[in-house]
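Dropping the structure in here first, questions after.
All protein chains but one are shown at their positions in the complex.
Showing chain A:
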Amino acid sequence: MADERSSKVSKFERKRSRSPADTNSSIKRAKVEKTEDDGDKNTIEHNPYLSHWNDDSNGYREGKLPVGSALKHFRRRETTAKQASKAEEGDNNPFTGQPHSEQYFSILKTRRNLPVHKQRQEFLDAYQKSQILVFVGETGSGKTTQIPQYVVYDELPHLNHKMVACTQPRRVAAMSVAQRVADELDVNIGEEVGYSIRFEDKTSSKTILKYMTDGMLLREAMHDHALSRYSCIILDEAHERTLATDILMALLKGITQRRPDLKLIVMSATLDAQKFQRYFFEAPLLVVPGRTHPVEIFYTPEPEKDYVEGAIRTVLQIHASEGEGDILLFLTGEEEIEDTCRKISLEVDELVRETDCGPMTVCPLYGTLPPHQQQKIFDPPPPPFRKGGRPGRKCIISTNIAETSLTIDGIVYVVDPGFSKQKIYNPRLRVESLLVSAISKASAQQRAGRAGRTKPGKCFRLYTEKAFKEELIEQTYPEILRSNLANTVLELKKLGVEDLVHFDLMDPPAPETMMRALEELNYLACLDDEGELTQLGGLASEFPLDPALAVMLISSPEFYCSNEILSLTALLSVPQIFLRPAQKRREADEMKNLFKHPDGDHLTMLNVYHAFKGVLSRGEDGKKWCHQHYLSFRHLSSADNVRAQLKRIMETQGLDLVSTDFSDRDYYTNIRRALVAGFFMQVAKRENNKIYRTLKDNNSAVMLHPSTVLGADYDWVIYNEFVLTSKQYVRTVTGIRPEWLLELAPQYYDIESWEGQKDVKQALKAVADKMRRRAAMKAGR
């Protein structure tokens, strides 16, 4: 292994020495391809995700233990729960050698009370006997925090240089769980216990237990096909079936066969573990009951006319007539949640004024909520107004985040209208959208289960029992069946999966979805006509971005605007930066107009970003400035962070960061052209006054989203997002010229093979003729 590494280093050196010459050469895709010639192995040195591969500064890599460590007599994969308990109770930390803190012992006490602790020995027996283990534990059983620690005590990762990894579907979960476990092990976060999420890596050479998002482990697998840094991989929350988890399961299924020393634990919170077992060669199953109480379920006698109104009424009725305990209400989206929060608060005020009801705080919970506001859900409920008065309670209104993984104590009542927002992808029309649809039976049961965490609870379903039985599907579809797979296919190619047809996924996607993904990658020149990964494709897979965005970013140096496109890419990968509060739409739009660029929203966003950076560099209060201008400080700052990360990748990949001079009249034109280079598949042409029609496969009549700044000056626009509601909109649009389409994406806009949309074909033909005439004139001169 040492030899291999040194050879890699030498290759790396070679490449380094050559790079100055490269920077002088013209910036073309061809150049990008050249740097890729060396294969992907040498890029490990460059890869920020694998930055501590060569870092051997600490003794851990040599297999040293602190003097007098309780782990001295442990034999790897032969330990018992008794031994481990004893080691945990020692005065000194077995991993660092430092004495344990007071806090450690108090936490240890609570840890011992977790349901999973009782089965530690049973777990170790099963773990040591089998390579793959399926573990089912309800949320709150302590599996996410405890199992990885049990594994660490058995695996002794510091002795053999190999880590234990635990994946989480959500970034927030990875961060918070890592913090908790670091406290439990009495170590500093980022040292023995670390986490790694997109755009943030908090690990070091000391790290023996690493929490990470499933997507990050997948990215690591791209460079290290055998995941050789790990001795045990724990896939947590596997029941959520995220795209990355599904791919990882398929990959690990193969890797475990090649690497008998690698152990795999699949953890799920629901009891459909049979599917996991069947998939992983009938792996043994271990079940830990959660600490749950009975939950009584109520249905409505007849369907609700309006589920939001019904939910509000139910919450108020619970507050007025039910005993102590918090309420959890599931709704679909941010807007609906905020709206309902307001309505319930008003009604509760009224209720409190009129009757002797206790106080109730209402807190929203959704993904894009700022963390400090998310934290509110963990606050204790308000005290009663007077001593001996009716107790106060808390009402949490949440999206389906609160369905699994998030553990909120004190919930006794759950109100479930039966809907959630779900991603759906239509490969025929190439539209991916978030739509409100009915949940599954499994989801409904999960939701009801939230009520029985602290004491017997009640779940009020705002639908009939008949609807539950007849209208709900059994299981929620895994993400892989609901997403655009372009990015996934690119990743699979990079992971070395050649045979996409027979790749052993738990739920293979629809063939049409796969076809569409291949096609898109082919048009983006990430795959060649034989379906092999091109250099551009290989480079694009280095970026944790959608292929279209990655291609746009990679080709931006050709247009002398990579700095700007880099900012724009970062802005497009965070949630909407413009705020448009319902009551202050007009003011918000006025403020947006300050940054307005007549050519479109992308350029307007860029103006905002530049202004934001200007404010920060002048040392002014960015938060205040954002508030004044109806901008999201959080999203702008996170865009800034994303930009820095992407910049690092660009630098390591040898992509130049250039800008056209701002005074040049082509400054904005170049940016628009670069946009076309990535988004040529998302173009709409004007049909009549306000109606545009998207081109090719999508072929639907759309309107520009009301938030756009673009006037009706352009017949051709590119858009970032296709919004599907009762009306169809395109959002974040910028005007372009049809010549660019023919010039930059001749394969996609091939007039000869154009089918359907005759008027578009004619228009393109006219443009092509014009271009030819102009070229002829130039040549003649």
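Everything below uses one rule, namely that contacts are C-beta pairs under 8 Å (C-beta built on N, C-alpha and C of every residue); 3 or more make two chains touch, one makes a residue touch a chain; residues count from 1.
One rule holds in what follows: contacts and distances are computed from a predicted model.
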item: Options "PinX1-related protein 1", "NADH-ubiquinone oxidoreductase chain 6", "Defective in cullin neddylation protein" or "Ubiquitin-conjugating enzyme/RWD-like protein": UniProt name of the undisplayed chain; value: "PinX1-related protein 1"
item: Residue, one of A:Arg112, A:Arg428 or A:Lys765, that touches the chain absent here; value: A:Arg428
item: Touching residue (missing chain; options A:Leu518, A:Ala588, A:Ala677 or A:Val709); value: A:Leu518
item: Contact residue for the chain not shown (choose from A:Lys305, A:Arg353 or A:Lys387); value: A:Lys305
item: Of A:Pro94, A:Gly449 or A:Pro509, the residue in touch with the unshown chain; value: A:Pro509
item: Candidate in contact with the missing chain, chosen from A:Tyr477, A:Tyr667 or A:Trp754; value: A:Tyr477
item: Contact set of chain A toward the excluded chain (per top definition); value: 275, 278-279, 281-282, 296, 298-301, 303-310, 314, 317-318, 320-322, 417-419, 422, 424-429, 435-438, 458, 460, 462-464, 466-467, 471, 475, 477, 481-482, 499-519, 522, 529, 531, 697, 699-701, 724-726, 755-756
